[in-house]
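First up is the structure itself, then whatever we jot down about it.
For this depiction, one protein chain was excluded, whereas all remaining protein chains were kept in their positions.
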Amino acid sequence: MDYIKNIREKKPLIHFVTNYVTVNDVANATLAIGASPIMTDEVLDAPDMQNICNALVINPGTLNENTVKAMILSGKRANELGHVVVLDPCGAGATPYRNKVIKELMDNIHFDCIKGNISEIKALANVSQSTKGVDADVCDTVTRENMFEVFKMAKELSKRTKAIIAITGPIDVIASENSAYITDNGCKEMRAITGTGCMTAALIAASLVANEDRLKACVAGVIAVGIAGERALKYAKGTGSLHIGLIDELSNLDDIRLEGGAKIERFEI
Amino acid sequence: MDYIKNIREKKPLIHFVTNYVTVNDVANATLAIGASPIMTDEVLDAPDMQNICNALVINPGTLNENTVKAMILSGKRANELGHVVVLDPCGAGATPYRNKVIKELMDNIHFDCIKGNISEIKALANVSQSTKGVDADVCDTVTRENMFEVFKMAKELSKRTKAIIAITGPIDVIASENSAYITDNGCKEMRAITGTGCMTAALIAASLVANEDRLKACVAGVIAVGIAGERALKYAKGTGSLHIGLIDELSNLDDIRLEGGAKIERFEI
Partner (left out) sequence: MDYIKNIREKKPLIHFVTNYVTVNDVANATLAIGASPIMTDEVLDAPDMQNICNALVINPGTLNENTVKAMILSGKRANELGHVVVLDPCGAGATPYRNKVIKELMDNIHFDCIKGNISEIKALANVSQSTKGVDADVCDTVTRENMFEVFKMAKELSKRTKAIIAITGPIDVIASENSAYITDNGCKEMRAITGTGCMTAALIAASLVANEDRLKACVAGVIAVGIAGERALKYAKGTGSLHIGLIDELSNLDDIRLEGGAKIERFEI
């Protein structure tokens, strides 16, 4: 396994149009794993930034009308240039405006990976297809009991969008059209710090730039954050030091730790 | 005392239209105390966010014309829905534009609590009433010597606005129309980290959602941050680790620690 080594050697330059809540954590997590971050959300500036970058991460967490334009134009440029593009549909389903924006992003941009929690992914699946909604009784929390219905939804969404679908939660599901991984990494204490999801999207983008197998690259990005959090939990005194320890552990992460810590299982779907 | 227990059980969802300087700390402090944060300041999005939230905190620290519109519409929606609304008039008095915005917020929104330092509260009291200004010689720092003149100003402001008035400083004053608490919690080192005031507003909002007695709920929010800071100071090596320790201590805070650490005194005013 050379997932982390490849990131540290290729040093991807990643452009983020992202929320201002967790942006500092995203930048530091990106640096900690050996990639470099650039943040810009001005429509006159952001699309051109793709010219010097290797990837784009779009996170509409604190979207506004101007930054949404920057997201769309940056995404189109990234697609033209064949760059990795990751969508973190932060807050999808929370308001009508967010759903409208998610639909607009999905209609205009091809994503290599879409990463969200189960409710965000369900909301995204619903707004991005005109025919019929996602079954309302798809679970609200992914467990080993209901994971096959989640696989089904992820498979269909992946087939339609050609994106890897990463659904984070107590257990994570990372799925393509044909295969799915579930991962058990991370800890419940991580839910009490903001930004772990946003950092995961950053690491997925870095891993997709540096690694060939798209599905496995996304799995590596997801478990990197989980493993870092598990390691940090051992000495954290609370959520503040868990947050800092998570960055420390990302900066010290290598493939031996990733492989040793990985709790993953593969399914053909 | 069940102030913290009630927050952790009710898990209030709090919408913030706040500054981008301390927003990450606000989110992490909110999570640390057992509530959940959502940040959005787009006028097309923010008012609708109230539909799924329990409270709103408005902080115009890094205001702009668009976010001010979002503050006002979100505040009106929160009022319609009977949600808790807290104002942190960050920077009130610093510029004419800020004063104009504060007046606009006060004219359009009912607040359950207004929390600021003495100069912000004086500026707010002045701009929000047309008749006469707050006595120019109301003190610039609250002490045990001058606290009765501060009680008087807070009582009048509370009577007029129907809000609890929380004035933070070396000693804090939290007052309704009829009663006031002073609190001695916190430490001077906390003044050298940004965001303690913003976190206090978040904790007040969480506490107001979860607890019945409005005045005591605000006191609990104020002293929670102070006690967390005092505890963190014991092992902090400087302002960086004090900042992280404060979040750690909030995440570990319970009512036993709150009650044991509280340095408060009540006055009828």
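Per-chain residue numbering starts at 1, and chain names A and B are given in the order in which the chains are listed.
The rule is simple: a residue touches a chain if its C-beta (ideal position, glycine included) is under 8 Å from a C-beta of that chain, and two chains touch if they have at least 3 such contacts.
As the structure is a prediction and not an experimental result, all values here were calculated from the model.
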Just to verify: which one of A:9, A:45, A:107 or A:140 makes contact with the chain not shown? A:45
Any idea which of B:36, B:62 or B:146 touches the chain not displayed? B:62
Omitted-chain contact residue, chosen from A:37, A:91 or A:116: A:37
For chain B, which residues touch the unseen chain? 19-22, 24-25, 61-65, 91, 94-98, 191-195, 236-241, 243-244
Absent-chain interface residues of chain A come out as 20, 23-24, 27-28, 31-32, 37-42, 44-45, 48-49, 51-52, 66, 243-252
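Simple rule for what comes next: only the chains that are shown with their structure count from here on.
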Fitting on CA atoms only, what is the rotation between the copies chain A and chain B? Please report it in degrees, nearest 5. 120
